[in-house]
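The structure's right below; bear with me while I get my questions together.
Only a single protein chain was left out; the remaining protein chains are all shown in position.
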Amino acid sequence: MNELEQLRIRISDFAMQRDWNQFHSPKNLSMALIVEASELVEHFQWMSEKDSFSLPKDKLEEVGEELADILVYLVRIADQLDIDLSNATRKKIKSNEAKYPADMVRGSSKKYTEY
Amino acid sequence: MNELEQLRIRISDFAMQRDWNQFHSPKNLSMALIVEASELVEHFQWMSEKDSFSLPKDKLEEVGEELADILVYLVRIADQLDIDLSNATRKKIKSNEAKYPADMVRGSSKKYTEY
Amino acid sequence: MNELEQLRIRISDFAMQRDWNQFHSPKNLSMALIVEASELVEHFQWMSEKDSFSLPKDKLEEVGEELADILVYLVRIADQLDIDLSNATRKKIKSNEAKYPADMVRGSSKKYTEY
Partner (left out) sequence: MNELEQLRIRISDFAMQRDWNQFHSPKNLSMALIVEASELVEHFQWMSEKDSFSLPKDKLEEVGEELADILVYLVRIADQLDIDLSNATRKKIKSNEAKYPADMVRGSSKKYTEY
């Protein structure tokens, strides 16, 4: 069984055992997810880009926890909507590879629509 | 090889071939991630919780793409910081299971600090 | 002198006296602003829409502080970019009034592009 599927089951069990499905509407979960995303942003808000590469060990630990929180809500919301997160992601990467041909966009951060 | 590790390699190659690592500081990636998270939120902002469970097919497709975008940036930022996303997530879930004992929190959305 | 202009001056003095302008790039301030916005979202994430209208007094106080934090960063970022926030807002409202004619959009939450 693939990894995201294992996570899906474990997180679903977690919610069910706590009777939390009633709170886990996709709408609410999208809010919870962005709250976790902003806890990630908070770590970096006053930091230079350069410093953001080399976090002190305790900060790095905290950032790892924020990333985990985001993944948990991501897997949960996909589950509540019956979206296959693995498939959706592989499909999106393929589409990104087509939209941003390496030879055209090399070294540029412009949005693909500007090409 | 596990799935998140496969994604990590593929997304890393994608960035390298486009010479985009220069833009992919953890600081910048945290911004990109929250922008994608808010595109998810946008789908649900005027929708009832109930309706958010049963999206029309085209909306569902779009939401799947937003979820994929979030996962891509999540994997990328973990990679840039040398964080093992699988481990971090399993550790966090374990810690959540301890913080929110099923018997104490059943049916309540209060934060664990309030217990 | 108008109110937003008074706020602008007071907040600018506050930053200058603390030598904080060095951190207040528009990029960083946009991050700080969204972090405050998400603290607002956090108050409502597990709450029904109905309950979100009638907050208990201590929650209401906290929400008021989040709104204030957002306004402070909003005024600051406009200041750092020499944007006249009053003018920009009046202009935007006028444009919204034209984009969403009352007779066409009454009772609908569709985006104006769908009309």
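Letters A, B and C mark the chains in the order given here, with residues in each chain numbered from 1 onward.
Note that in this section a residue touches a chain if its C-beta (ideal position, glycine included) is under 8 Å from a C-beta of that chain, and two chains touch if they have at least 3 such contacts.
Predicted model only: the values in this text are computed from it and were never measured.
Asks: Tell me the shown chains the invisible chain touches, ordered by label.
Replies: A, B, C
Asks: In the full complex, which of A:Q22, A:S54, A:N87 or A:S109 touches the chain missing from this view?
Replies: Of these options, the touching residue for the absent chain is A:S109.
Asks: From the list A:L7, A:I34, A:L55 or A:A78, which touches the chain that is not on show?
Replies: A:I34
Asks: Since one chain has been left out of the picture, which residues of subunit A touch it in the full complex?
Replies: Residue positions of subunit A that touch the missing chain: 30-31, 34, 46, 48-49, 109.
Asks: In the complete complex, which positions of subunit C touch the hidden chain?
Replies: Residues touching the hidden chain, for subunit C, are 2-4, 7, 10-11, 14, 17-20, 22-23, 25-28, 30-31, 33-34, 37-38, 40-41, 43-44, 47-50, 52-53, 55, 60, 63-65, 67-72, 74, 77-78, 80-81, 83, 85-86, 88-89, 91-93, 96-97, 100, 102, 105-107, 109.
Asks: Please output the residues of subunit B touching the missing chain, sorted low to high.
Replies: Counting over the whole complex, subunit B touches the hidden chain at residues 23, 28, 31-32, 34-35, 37-39, 41-42, 44-46.
Note that in this section only the chains that are shown with their structure count from here on.
Asks: Between subunit B and subunit C, what distance separates the C-alpha centroids? Give it in angstrom.
Replies: About 26 Å, centre to centre.
Asks: For subunit A and subunit B, what's the span in angstrom between their mean Cα positions?
Replies: The computed centroid separation for subunit A versus subunit B comes out at 2 Å.
Asks: Find every residue in subunit A that makes contact with two or more other chains and list them.
Replies: 23, 28, 31, 34, 37-38, 41, 44
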